[in-house]
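In what follows, a structure is listed as structure tokens, so that the remarks can point back to it.
All protein chains of the complex are present and in place, except for one that has been dropped.
Letters A, B and C mark the chains as written, and numbering starts fresh at 1 in each.
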Amino acid sequence: MTDTAKPDRDEAQRLRYYSASQWTLIWWRFRRHRAAMVAATILGIMALMGVFAEVVAPYGPTSRNASYLDGPPQLPMFCDRQGCSIRPFVHGIKTERDPITLRAISVPDPETRVYVSFLARGEQVRLFGVIPTDIHLFGLDHDKARLHLWGTDDLGRDVFSRTIYATRTSLSIGVMGVLISFVLALIIGGTAGYAGGRVDGGIQRVTEVVRVVPIIPLYMGLAAAMPPEWSTTQVYFAMTLILGLFGWPTLARRIRSQLLSIRNEDYVVAARLAGARPSRIIGQHMLPSFTSFIIVDLVISFPYMILSETALSFVGLGLRPPSVSWGVMLQQAQSVRVIEQTPWLFIPAGFVVVAVLAFTVIGDGLRDAADPYSEAR
Amino acid sequence: MLRFTAERFVGMIVTMLLVSLMVFIIMELPPGDYADRYAFRKYSGTGVSVTEADIQAIRVELGLDKPMLLRYFDWIGNIVLHGDFGQAFAFETSVTKVIGDKALLTTAILFGTLIITYLVSIPIGIYAAVKRASFADYGLTTFSYLGLALPNFLLALILLYFANRWFNADIGGLFSAEMKDAPWSLAKAGDLIAHLWLPAIVLAWSAVAYQLQTVRATMSDELNKLSVTAARARGVPETKLLIKYPARLAINPVVSTIGFDVNRIFSELPIVAVVLGLTELGELLLRAYLDLDMYVAGAILLLLTFMIVFMNFISDILLAWLDPRIKLGG
Amino acid sequence: MTDTLIEVRNLSVRFPVTTRKLFRTEVRELAAVDDVSFDIKRGETVGLVGESGSGKTTVGRAILRAIDPSDGEVIFHTHTRDVDVAHAEGEDLRRFRTHMNMIFAEGPVQLSSMAQDRLRLFRSRMSLVFQDPYSSLNPRMTVRDIIAEPLVASGMMKNRAEIDARVREIAARCKLNLEHLRRFPHAFSGGQRQRICIARALVSRPDFVVCDESVSALDVSIQAEIVNLLKDLQDEMGVAFLFIAHDLSVVAQMSHRVAVMYVGKFVEYAPTDRLFFTPRHPYTHALLSAIPQADPDAAFDPIKLEGEIPNPLDAPSGCRFRTRCPHARPECAAREPDWREIAPDHYVACHFAEAFDFTRAQAKAAE
């Protein structure tokens, strides 16, 4: 039984392999890269959290809990001195001020328990800005009490919720920035790579010039050029534009060299000799064969976008409150006071690190997987 | 070799001119100009009410009323012909004076960082390649990934805090109080080094991360080559074997990315400097942007870029010298 | 077999080579192909041999206008032998009526000077089979799409069913499993891939195919298979081949006539038997001497050529082969030998061609 079944399965697998397209093959290879898979999963979760921020976050990014200022994280627990419960709960909180140092101190009140519930009703929000709902992933039973998984900041805002919203902003800025630089790179690098010759030489020179200037000082100059009367939305788009505007040189170079090498690939010559028009050659042969490489490059350029956004916001040239991004949150956390007294405000830094790491690891994984035909020979 | 050098040199000059044009355009971008700021500075608290005409007069006085192209040629002309970078409005002195010492300090930070980067990344990268897939290798890879992922301003803040709280390190400057105004001496240089390590470490971490990966990858490739296997079979001692070929070749990509490293260091410098309270070019640049003190900003940007281009040039020459094949390809 | 398909007249291909000096760039011309003339008959296979760098590939590509020739002309003699118009239907017919004169008209067509847009339509009459069956197939397309490309790309056919039918037909002729059409190139071995390449080259029923070292990358057993396939297809479809190779024995199997190239020039061109048995050029002779003989008794004494093949940029004066020729004399350096017909259909470029007798008796035994 097994003797015959096994070769059959192998055969089926082989057939599947034979008729697998490039994306399927890339996926199969990528899947073998365990670290990259883990990273992709984490990033996926992050992105989902960002997309569904309104529902994942128990509270709005600016809604406050005045009775819990600079409050430490609350860990839901199952047991306390009064015994155990199946449902997780937290203790009630009393906030006092130290009479000498004037520091606000939150004291849990072990007598009161507030139970955590999932898919709880809470603040009215609009999912994606349209769908009204008051269901949140989790919350507290009690109307008045609030659950602050990662504590609160000096205004009593929930760090967890803010981090979720910040994730949305920062990732989307990264995406927009990468897309803009990608489009620019595609146009510029594409022109250089396809036209060649003098056009190529000129573009190469300009690329060289842009590449050689240190990028963050350049961003700083552009960011300083933003009119102060711009609204947060305008600043947001300006930021993506700025990040995109100078992110292209590396990409453009890669696109150009890819194009130049693909242009002379035998199968492209074959297509030309088969009478294909330039549009078909580019669309059918050149683009598909370098998209996978470009995707790798895009993924790799993400971390730089994210770090640039955080850095610019951090020095006050990027997004500013009440926008909430990782950079904005870290800018607000940038103090000795926070390190000593409210270190949980640095949690967004963890997100930055994890996101950048994830993108880097995925980039590595993709780079290995991007050319599925390298092994096939 | 001479021809190659001269060619690269001409290329460097052309690049610099184009960069200067771009820098100038960026300087021109922010709305408003220093005249507004200057009016406040000049008349603040004097009880004089400032009119638009006053501001226009200041504009004329500072030469900000001329058309942009003219100002560009004035600016670049003065830099090239007289080494004059223009007026530092906020300091009421010449840009050269404001930048003066800070350029030296910035260079000191840069070289401190580069030295740390190469001292750490080359041996460790080679080690990681030799001990591939070992515990040490994974540890080092993780460490370097962290270097890539940790925003350096955060690293700066954390290091600043711990250096200060635990080691009582002197912070917020590149010299201690007693050395700040002293003339240059060995003691002062020592003082500088004692203050340099913190920014240098912060800046070097991510540079180390990149270089570590490069060295490790190149080294791994080289180790796989037949010549190495053959030599090993001949019984050449392992250390000698490493130094003879692969290690030397593995340094090539490191040399070729010096310009890139400098670029990244300068890119991160302003932010790190702000956090660490260093008063060097990066921090000055940020302030100049906020003050609309555009000639200062322009000069700094140009200077930083010049250093990058120059290091690129050096790395090209060095590379051609290390590996003559490059010349033919170039 | 007598009417001429391709006429190559004084074909030259020169590439600009720029050398950067300190303050100026020097542009020199590298003549990869220098004043080459020959013809190919309908349904015939012409073999083209020479060392690598001799310009064989450039000749092939220049004929196909993959590279634009610098000088000379390539004339394609069309004729209506396999006009498909009778079978063309509906849209295909309408679509091509406007171009019919050009594509199917009888008579000489100047390929070398044809405008790009017209050339594009003419592409279906000729094609190229590459050396490397790996790099010449787009790994991102299915075999069916690859084979169909010449039909689709040139706009020759539009109807999917018709295309499928034609693809299946040619695939079957190339001994490809029809099941495989859905697969991607990575599913195949080198030999199979080369069949796919051949199917692609022949799908539009061209009159002329250049096989550029098309078998040299394959194992010997597979080489034979492919050579046989090509022969069969030639018999069935009447296609003419320009068969470029450096391996003389394969060329011998395949070709009706063989040309020998050296540093951008033809040195000898003759029917296969003549060339192999009575070569007239010392270079041809040297090449032939390097073929191991099937007869174990025969003496194997390859002529070792001294020195390296010259750089076309600094080609020797006079006869280009003189620097390595064991028979070189002073006048070889003074004057370039003429390309002349020393026997019917036997062309050679050597001052002393008549004087040499390299007749290879032992070769007869091999045949």
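Worth a mention:
Convention: contacts are C-beta pairs under 8 Å (C-beta built on N, C-alpha and C of every residue); 3 or more make two chains touch, one makes a residue touch a chain.
To be clear about the criterion, contacts and distances are computed from a predicted model.
The subunit not displayed here is recorded in UniProt as "Peptide/nickel transport system substrate-binding protein", chosen from "Energy-coupling factor transporter transmembrane protein EcfT", "Phosphoribosylformylglycinamidine synthase subunit PurS", "Dihydroorotate dehydrogenase B (NAD(+)), electron transfer subunit" or "Peptide/nickel transport system substrate-binding protein". Among the displayed chains, contact with the absent chain in the complete complex occurs for A, B.
Here one chain is not drawn; of A:Gln82, A:Ser231 or A:Ser279, the residue touching it is A:Ser231.
The missing chain, though absent from the display, is touched by one residue of A:Pro110, A:Gly283 or A:Pro321; that residue is A:Pro321.
Residue in contact with the omitted chain (choice from B:Gly139, B:Gly190, B:Pro237 or B:Gly277): B:Gly277. Listed here are the chain B residues that touch the chain not shown: 32, 36-37, 39-50, 54, 90-93, 97-98, 101-102, 157, 160-161, 164, 168, 171-173, 175, 177, 180-181, 274-277, 279, 283-284, 287, 290-291. Within the complete assembly, residues 62, 64, 66, 69, 97-98, 100-104, 154-156, 228-229, 231-232, 316, 320-322, 334-337, 340-341 of chain A touch the chain that is not shown.
As a working rule, only the chains that are shown with their structure count from here on.
With centres defined by CA atoms alone, the chain at the far end from chain A is C. Inter-chain spacing, taken between the CA centroids of chain B and chain C, is 57 Å.
Contact residues on chain A toward chain C in their complex (touch as defined above): 17-22, 25, 265-267, 269-277, 280, 284-285, 288-289, 372-373, 376-377.
Per the touch definition, chain A reaches chain B in the complex via residues 205-206, 208-218, 220-222, 224-225, 227, 303, 307, 310-311, 314-315, 317, 330, 334, 336, 339, 346, 349, 352-354, 356-357, 360-361. Interface residues of chain B facing chain A in the complex, by the touch rule stated above, are 14-15, 18-19, 22-23, 26-27, 29-31, 145-146, 148-154, 157-158, 161, 259, 263-264, 266-271, 274-275, 282, 285-286, 289-290, 292, 297, 300-301, 304-305, 308-309, 312.
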